[in-house]
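Okay, structure first, notes after.
All protein chains of the complex are present and in place, except for one that has been dropped.
Residue numbering begins at 1 within each chain, and the chains themselves are lettered A and B in the order written.
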Amino acid sequence: MDALLEVKDLKVQFNTLEGVVHAVNGVSFVVEEGKTLGIVGESGCGKSVTVLSIMRLIAEPPGKIASGEIIFEGKDLIKLGKSSMQAIRGQKIAMVFQDPMTSLNPVLTIGKQISEALIVHKDINTSEAYNRTIGLLDLVGIPQAKDRYNDFPHQFSGGMRQRVMIAMALSCNPSVLIADEPTTALDVTIQAQIVELTKNLQSKVGMSVIWITHDLGVVAEIADRVIVMYAGYIVEEADVYNIFENPVHPYTLSLLRSLPRVDSHRYERLAIIPGTPPDCIHMPTGCPFMPRCSFVIEKCTLENPGLRNIADDHKTACWVDVKTGRPA
Amino acid sequence: METSAPIIEKPVIAEIEKPPLLLSQLVFLRFKRHKMAVAGVIVLILMVLYSIGGTFFKSEAFSLVTDTSIRLNAPSSIHPFGTDAVGRDILARTIYGGQISLMIGMIAMILEVIVGVLIGALAGYYGGILDSLLMRFTEAMLNIPQIPLLLVLGKLLADKIQPIVLLGREFSGSVIVIIAVIGLTSWMGLARIVRANFLSLREQEFVTAARCTGTNNLSIIFDHILPNTMAPIIVSATLSVANAIISEAYVSFLGVGVMPPTATWGNMLNGAYNYIETAPWLWIFPGSLIVLTVLSINFIGDGLRDALDPRALTQAE
Partner (left out) sequence: MARYIIRRLLQAIPLLIIISITIFALLQNSGDPLATMGGKRVTRSEDRVRLARILGLDQPIYIQYVYWLVGNDWVKLDINQDGIFETTGQRKGVLRGDFGNSLVARGQSAMELIKERIPNTLVLMIPAEIIILTFSLLVGIFSALRQYSLTDQVITAGSFIGYSMPIFFVALASMYIFGVNFRKWGLPYLPTVGMFDPKIGKTFSQVAVHMVLPIISMSLVSISGYSRFVRSQMLEVISQDYIRTAYAKGLSERMVLFGHALKNAAIPFVTLVGIDIPFLLGGAVVTETIFGWPGMGRLFIDHLTRFDTPVVMGILMLISLAVVICQLLTDIVYGWLDPRIRYT
């Protein structure tokens, strides 16, 4: 399948009072046409910053895309001018955010907010935009769309609001949909509905999806490929089956091990990953996961392993073979 | 060369290098970052020193001496700030006037804070009818413009109180009146803020927990909820000192505030506009002192507001 969007060695930094925060440190991945890429990692690992950089939504002071390329439709998005980027946002690449309550403007009707993108990007008049918006609301499963067009965000429940966000994102038929933890703020049953909705829409429309989450269960449901991030680095990349059946990075292993299981012993303590994520201002030398890893060898303290292929289509950033404990 | 040393069994957890800071230390550090706020503190201290220390250089009797033969003299070496319409030395009067103005600011602030916090806390905590009544009253007070109200109350009560003697000096009774009047007409903003905070804080679980252990209402209000809403109170109190000084200046300027011979920076400006062409020093000196003092207090208030804000901005300056 073709690569629709390619991120090459992206590095993003933030200038703060306490120093320079290295949020994203050389991230590379590919999004294929019609497929879903899952990005997994704990809070603060740089996943949101990565996708916000694709959309060029990082505030330029204090943030800065220090280096790298983001190739989409043959152009490097990082070098694109303001109006060209505006034409891409919402129209070719669209985004759904985590908290639908704060992500929707409370003083504008949802109908207006959805049709806005249509009016800006497609050269259509307001009544045509209205019709298409009603169609979109039906598509995402909002009942009585015509009545609800003039309602305000606070008149919807959380799940409904997220559907509105999705309708808004899909309005101009983007080729890539970026979903930044869209179900984290919702309860599990609604979460299942949103995941289901996204999968249906994706198969109907044929768009690619980047889905960010820290919930491995959701990843298993929706992703075709998965990348695992830690401290601004990608530590493992594989298709979804291999990630779950054959994880090779100690971090991925710990994540999977920390999932509570239905068949575990009643009084077994939940496994945790000891320690805390590193200080992104003062990055340690060597592997960033080293202080919390159970498989450390001397090389880990000296040199940061880059992402390397260990099998066909399976990359990891580790010096050690976790099955044997020996250097890989 | 790679070594194949045995696996380190226990992961190494980075040690905590610095102990976490106390809240007060954090606030202090954040305050220090505001250069203007720090400048404000320095200027305010200078003002206080001027008003207090000045008494060693010019006695109060000197500030009260009227000598119409030297009225409206321009600044000179004997009278560095010039003389006023009845021949009094302006420099000396600004020293003693400063004492009164600053004192009025501080005491009015204390009064305002007490009234505002009480009303806001009671309305916010008990809710219901008490809340409605108190809030209607607060709204009514807010709808009456403060300056006309101050003027009316000042005029009404000015003559009623006798001069008071404190520490061997005599003050016009109107000082007390003005303090009370300003304090009783400026508490409304604080009351609303405190009430809003109480309304949201009383739903928190620590209040439920306190009730479960049998704490009585009064203790919950003052020992549990109130400390959590100190930030806006502190900021409001600081800014209200500035407002009180300005309010006193307005009222005294119009002749219904503090009565002479007690001097305040405000009443020194009374009638100054009549001599604007001939004697600008009448208003320049006391006026500038007011502006400097109020400016520094405003800077301090702004610095405090940023330092106490839990959602501190971490963007680069």
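By definition in this document, a contact is a pair of C-beta atoms (placed from the backbone, for glycine too) under 8 Å apart; a residue touches a chain by one contact, two chains touch by 3 or more.
Here the structure is a predicted model, which is why all the values come from computation and not from measurement.
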Omitted chain's touching partners, listed by label: A, B
Listed residues B:Val27, B:Leu151 or B:Ile176, member touching the removed chain: B:Leu151
Candidates A:Glu42, A:Asp99 or A:Asp215 - the one touching the absent chain: A:Asp99
Among the options A:Gln91, A:Gln191 or A:Thr213, the absent chain makes contact with A:Gln91
Touching the hidden chain in the complete assembly: which of A:Leu17, A:Leu108, A:Leu259 or A:Ala311 does that? A:Leu108
Provide the residue numbers of subunit A that touch the chain removed from this figure. 55, 57, 61, 83, 86-91, 94-95, 97, 99, 102-108, 116-117, 120-121, 152, 154-155, 165, 168
Counting contacts across the full complex, list the positions on subunit B that touch the omitted chain. 36, 136-137, 139-149, 151-153, 155-156, 242, 246, 249-250, 253-256, 269, 272-273, 276-277, 280, 283, 287, 290-291, 294-295, 298-299, 302, 317
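The criterion applied here is as follows: only the chains that are shown with their structure count from here on.
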For subunit A versus subunit B, what separation do you get between their C-alpha means, in angstrom? 50
